[in-house]
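Below: the structure, in structure tokens.
Removed: one protein chain of the complex. Kept in place: all other protein chains.
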Amino acid sequence: MSSIYHGRLTVSIFGQSHAPGIGVTVDGLPAGETVDLEDLQAFLARRAPGGNAWSTPRKEGDLPEFLSGLADGKTCGAPLAAVIRNTNTRSKDYSNLKDVPRPGHADYTAQMKYGGFQDVAGGGHFSGRLTASLCIAGGICKQILARRGIFVGAHIAAIGGIPDTPFDPVNVDKETLLAPGGKLFPVTDDRAGERMQEAIAAARADLDSLGGAIECAVIGLPVGLGDPMLDGMENRIARLIFAIPAVKGVEFGAGFQVANLRGSQNNDPFYMDGDRVKTRTNHAGGILGGITNGMPLVFRAAVKPTPSIGQEQDSVSLSRREDTKLVIHGRHDPCIVPRAVPCVEAAAAIAVYDALLEQERER
Amino acid sequence: MSSIYHGRLTVSIFGQSHAPGIGVTVDGLPAGETVDLEDLQAFLARRAPGGNAWSTPRKEGDLPEFLSGLADGKTCGAPLAAVIRNTNTRSKDYSNLKDVPRPGHADYTAQMKYGGFQDVAGGGHFSGRLTASLCIAGGICKQILARRGIFVGAHIAAIGGIPDTPFDPVNVDKETLLAPGGKLFPVTDDRAGERMQEAIAAARADLDSLGGAIECAVIGLPVGLGDPMLDGMENRIARLIFAIPAVKGVEFGAGFQVANLRGSQNNDPFYMDGDRVKTRTNHAGGILGGITNGMPLVFRAAVKPTPSIGQEQDSVSLSRREDTKLVIHGRHDPCIVPRAVPCVEAAAAIAVYDALLEQERER
Amino acid sequence: MSSIYHGRLTVSIFGQSHAPGIGVTVDGLPAGETVDLEDLQAFLARRAPGGNAWSTPRKEGDLPEFLSGLADGKTCGAPLAAVIRNTNTRSKDYSNLKDVPRPGHADYTAQMKYGGFQDVAGGGHFSGRLTASLCIAGGICKQILARRGIFVGAHIAAIGGIPDTPFDPVNVDKETLLAPGGKLFPVTDDRAGERMQEAIAAARADLDSLGGAIECAVIGLPVGLGDPMLDGMENRIARLIFAIPAVKGVEFGAGFQVANLRGSQNNDPFYMDGDRVKTRTNHAGGILGGITNGMPLVFRAAVKPTPSIGQEQDSVSLSRREDTKLVIHGRHDPCIVPRAVPCVEAAAAIAVYDALLEQERER
Partner (left out) sequence: MSSIYHGRLTVSIFGQSHAPGIGVTVDGLPAGETVDLEDLQAFLARRAPGGNAWSTPRKEGDLPEFLSGLADGKTCGAPLAAVIRNTNTRSKDYSNLKDVPRPGHADYTAQMKYGGFQDVAGGGHFSGRLTASLCIAGGICKQILARRGIFVGAHIAAIGGIPDTPFDPVNVDKETLLAPGGKLFPVTDDRAGERMQEAIAAARADLDSLGGAIECAVIGLPVGLGDPMLDGMENRIARLIFAIPAVKGVEFGAGFQVANLRGSQNNDPFYMDGDRVKTRTNHAGGILGGITNGMPLVFRAAVKPTPSIGQEQDSVSLSRREDTKLVIHGRHDPCIVPRAVPCVEAAAAIAVYDALLEQERER
């Protein structure tokens, strides 16, 4: 098992960067849910590479075809399968990657694990391109959640050390939450966004790349989603978030800041807001005991700098067992953080909808 | 499904704080593995509350009984089941927790999820006591890993903002790795440890508590453990780490620091060390594409301050739908970070051994 | 993975015949369900060996203790764990079974699979005793189903070639369905039962044993339980039924008789019975496309003769690699079919309740 999320929903991702196609199957979607293909396409477009300053000019044919699972535009109870054809396949020789692995990439570990049988072209199954499959599944979950008044939004929290204004973890509203997703450069504060883009341009000029962080929030959640211990919302989201190849950390609510806090500071006091139970702060990130408490679910993911950089790097020849130099050709995103924003939303949406399906049963 | 880790190993945790017992079943252990009960007991003792300055004087009867899975002290291929009896059960009335939930605890979310049928005594299934079950499973995995030359160690990375000296992510050796586990207060730098204990004492004096962070490393790993996307080592460890109730974040290698790094800084250059492929730095935390690269696997977990504090706190009455004050009686750990260190090791050991079992098949 | 049923419910069975205990964990039970321990005990008593003519005089201490999962006699949302202590353990030397395997038993296959580390005492994890664990889980499911108007009943369909009167697959009512379960010898037709008992006595006198078959029906089912293809009701029940060690076949509705039927005979015509859709016959056994159609769900299981017989048998010495003779000492059931009847009900109840939990979500 490698590429399967297995809960009430089973999301199974397949494909390699230069295989005939990539795609996803989703088993467990209730029958009768509309899939708005136009809306889904717009969501996928946020992940697709554009011709802008921070992503590659490559053109991805990210139009998914639904092979099954729909009838008359609605889910029909059968497993949903969607495929995106790879149009740009096997265009060059990748065999050198089996000998001289790229630092920061999975070339070396794949070579050792699969004994040279792995598909190296374009990164194979390890390519960031596979997150398009995640976005198909997550985009559909987002649509279903939105019809239930649950909204998922994310923005760039930081790039190259430059922070964006975070969401208000207590009061973030739908408009603020979804605003970054409507922008070409998904930030809350466009001034910060401009500085980030300048930093990206500078890194690109140096044949280098930049890492960052993404903040995601989910609002409109009922109380009670998630389970104790192994299937809490943290566990579920974490498992899905780390499916995005570049993610190296995840934190909920106050996250690593809890290491500096006292209980009296970190505990979120309850109060009644009319008939609703709320908390005055939200260091818990909307999760207590693994279970949603009705406050915004807030988390952040750390995204490493694109490992493919134009500078000469140290590597080894696996066949000759000696040190060597490596220069990676081709064009690569100097910063994948902007394109990873919808992927983070997708991961969150799958985790949340999966938990919601469980709760609908329990009631 | 709530309390089950499901991979090659299936680890299933059960119990409530004041039920007759807690325990764990482990399905999938190969036959013929010795379980050293004395060693396991010593490991569990690291998690048990002691009479020291930073934990409660409660006495836990943490002697596990193995009901099945062993024959002549070795695993026999059948599921292993271990039980710890709860000796201190139902000693007082906990029903108030169903009405006035403790901030930072799962009282409110459990009440809403389980409709009042949840076991509230001592925190029920949400109690930190359940991590003893995790430690039984993890302790056995640690023993098996050690026989294969794979060692898991952890230490307090920080408490109350006071940092410990981190492991050297490139060169940490077995002695350094395991040293903190042999101490009553598991740190690398005892001077830092003393300052942490002073901070804990100060918080306790204020009827308050402290949060912190834990760093864990695994050395001796073969290349090739873990799978791409949903079953990478990050996904597996994250899923298990968040089973520890107080954990609010996890990061691998450089973790959230990647947001400040360029690719040229974050990429770990490969080089040959004799016939072995190594990396000069280890920002990847030993994981590339979800798969171990043979370098130390390094991660950190954020641990929130104990939510049970002696200070009066704001809460609500769920029955009367109005704000109220809450004072939690009884004695609680002013800082659970020291006791959480073996729990983190346990989570890592389960994830790593589970992946190792898979690799043994693949070869 | 070996002893786990994994659906909405996760039922995990552990134990060996002569280990300290056997038991079961059940994860996924909704909170608030009463567990009637007296009723459960009565159900387990149907499986327990008695001092009668067709079972061994061994005494099993089949009183389960619930370690967790209950609060005030009701499920509390946390995993339920129940244990039965083994009182009669390690009473004699079983090591010979590792060398001279008993025909029809798992001695040889276990020896080869587990390399001699398996627990051979009393059959270890392969003992029929483990079905007590299945009956605990199934007995609880039966209680919950009964509260929803769904009833599970079974009877001996045949022993030693002597048939019992089958249930009417179209019109079986609750009284008829549950009647056999109330008898010491669970048949529909007591005259047939007497002849079966005579046949058992004759086989016993010959130091031999008898096989048989069991018919089970479930009534009161809603339409719509089960899923197409891999998770149909047939798949689910089959997977659970074969957990009973002696079962060698399962058939639904007309079962193997379909090989002799034409479509015009086998198809069950629909008709309206008032406002309810029914079928005039029930060759489908209440299942169409894997999904319940509201008619009684009917299936039969084949149960092999007890392999432990008193006659001298041919076997081999695995150490000496030569043919040898084997005489099994001790007392064994000359026919386990009567005791297997509640086990079949338990398997059906788990499968049905698991599917019901899923449907409750879908509506």
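Here are some notes:
For reference, chains read A, B and C in written order, and residue numbers begin at 1 within each chain.
To be clear about the criterion, a residue touches a chain if its C-beta (ideal position, glycine included) is under 8 Å from a C-beta of that chain, and two chains touch if they have at least 3 such contacts.
Everything quoted here is computed from the prediction, not taken from an experiment.
When you scan C:64, C:139, C:285 or C:338 for touch with the missing chain, the hit is C:285. The chain not shown here is touched by just one of C:34, C:165 or C:266, and that residue is C:266. Looking at C:121, C:219 or C:243, the residue that reaches the missing chain in the full complex is C:243. Residues of chain A in contact with the chain left out of this view: 1-4, 6, 10, 12-16, 19-23, 25, 27-28, 31-32, 65-71, 74-81, 83, 110, 113-115, 117-121, 124-125. Touch with the hidden chain on the side of chain C covers residues 1-7, 13, 101, 103-106, 108-110, 112-113, 125-126, 130, 157-161, 203, 206, 208-213, 223-224, 227-232, 234-235, 238-243, 245, 247-272, 275, 277, 279-280, 283-285, 288-293, 300, 302-309, 311, 313-316, 318, 321-323, 359, 362.
Heads up, the rule we're going with is that only the chains that are shown with their structure count from here on.
When chain centres are taken as C-alpha averages, the shortest distance to the whole-protein C-alpha average belongs to B.
Chain B and chain C have Cα centroids lying 39 Å from one another.
The mean-CA centres of chain A and chain B are about 26 angstrom from one another, to the nearest whole unit. Each chain gets one centre point, the mean of its Cα atoms, and the points for chain A and chain C are 46 Å apart.
Contacts with at least two other chains are made by residues 1-4, 6, 13, 110, 113, 125 of chain B.
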